[in-house]
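Take a look at chain A:
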Amino acid sequence: MKKWSVLWVLAVFVLASLASAQQNLIKVNLQLKWFPQAQFAGFFVAKERGFFRAQGLDVTLLPAGDQSPIQVVQSGAADFGTTWIADLLTARERGIPVVHLAQIFQRSGFTLVALKSSNIKNLCTDMKGKSVGVWPSGNEYPAVALFRKCGLTSSLDPRATNPDVTAVSYPFDPSLVFPDKVQLVAAMTYNEVNQIAGLGYDETKVDVFKLADEGINLLEDLIFTTERVLNERNFKGSGLTGRQVAARLIRASIQGWNWAVANQAETVEKYVLPVCGNTCKGSGTRADAKGHQTWQMAEIAKLYNAGATTKGWAGFLVPADYQASVRLLREQGILTKDPPATTVDYGPWEAATGKRARDWK
Partner candidate 1 sequence: MTRISPQLGPMLVVALIVLALYWPLMYLANIPAAQRALDTGAALPCKTAFECATQLRSPVLPSPQQLWNGFRNLMFPLNSPNAIPLNAAVTALETVVGLLLAALVGFFFAIGIVASRAFERSLLPWIVASQTIPVIAIAPMLVVLLGQYGVQGWIPKAIIAAYIAFFPIAIGVAKGLKSPDPLSLDLMKTYNANNWQTYLMLRFPASIPYLFTAFKVAMTAALIGAIVAEISTISFQGIGKMLAENSRASDVVAMWVIMLSSAVLGILLVALVNWTERLVTPWQRAKVAATPMPKQARVSKQEGG
Partner candidate 2 sequence: MMQSNTPNTHLPSSSLEARPIVSVRQVSMVFQTGTVALKDANLEIAQGEFISLIGPSGCGKTTLLRLLADLIKPTSGTILISGKNPEEARKSRAYGYVFQAPTLMEWRTVLSNVMLPLEVMNFPAGERKARAEKMLALVGLEKFTRHYPWQLSGGMQQRVSIARALAFDPQLLFMDEPFGALDEITRENLNLELLRLWRETGKTIIFVTHSIPEAVFLSTRIVVMTPRPGKIETVIPVNLPQPRTFETRELPEFFQIATEVREALRKGHGYEVTE
């Protein structure tokens, strides 16, 4: 009977929650950088396959829209978050004590896309006088770094009265501005590139400039927290320190990511599609939600399975990459001084993986 099945479900639910209460799971909020999609597949897997629970954590994955994940974590609404490194370092310079814990993506997926017919062949020489579509909320830094590297001023610079490049901000959907309002538009390899294809501009009609190829390899999705959380003696009364909780979170996350990248089809089917709502389809793409997410999962895997991950050091922030990112941001004037040493804390990652950072070769 249907009635009974409902009751059964309820009973199971109650028992499960009782059980979890008995286990004394530690409640942790993890702020994702965007709405649920394959970009965060590893975390969904870790949650749904019980990797977090195995570490004694009850993790809530929070979606994000406009707000910077750093703001959420700083305000205490979330304990940990994922964001990009330029964001993290500039916030740190402005006195917000955020700490880098683990590097999920080892490569940058940021690109600028132009119609082939617009005759932009070389970004630095052809960009002057053009309009470039970028996303606000700290997602514009890679583009800013590129403009600066090319010696161009942009309207993102509050000190440039007559900018060489007009940066157009828009609510993330490229169809709002491309190709009518801007000649170049920001796109992630794993999302907007497909959305632009959905507008009718596939690979045969557009040029995709990967910023990594232009020397702007700013690291993206990473796990961070604040010094306050990290130095917690007794995290939410759990008896664990903030560091210990961080280590457990990283351990489960890496586990989740490894599983997700190894089992992409199942991940999309079982763990991504059920949680991703409206944004799943990738507005304007030709494919349906499943098609888009499957494609996205494959692209994400490329960013995860690179650099340190290929050597079995998943989540490791390669010091040379970090230094390169810092150097780039300093050269372009986005950072005015080197971030303090406490900006990166390898401790939790070392505790999670049993490896030691100084052993990296």
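Selection rule: all candidates are chains of the complex that A comes from, given by their letters.
Going forward, a residue touches a chain if its C-beta (ideal position, glycine included) is under 8 Å from a C-beta of that chain, and two chains touch if they have at least 3 such contacts; residues count from 1.
If you're wondering where the values come from, they're calculated on a predicted model, not measured in any experiment.
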item	value
Identity of the candidate that touches chain A (this complex; choices 1 or 2)	1
Complex interface listing, chain A residues touching candidate 1	35, 62-63, 65-67, 71-72, 74-77, 171-173, 175-176, 198-201, 277-279, 283-284, 286
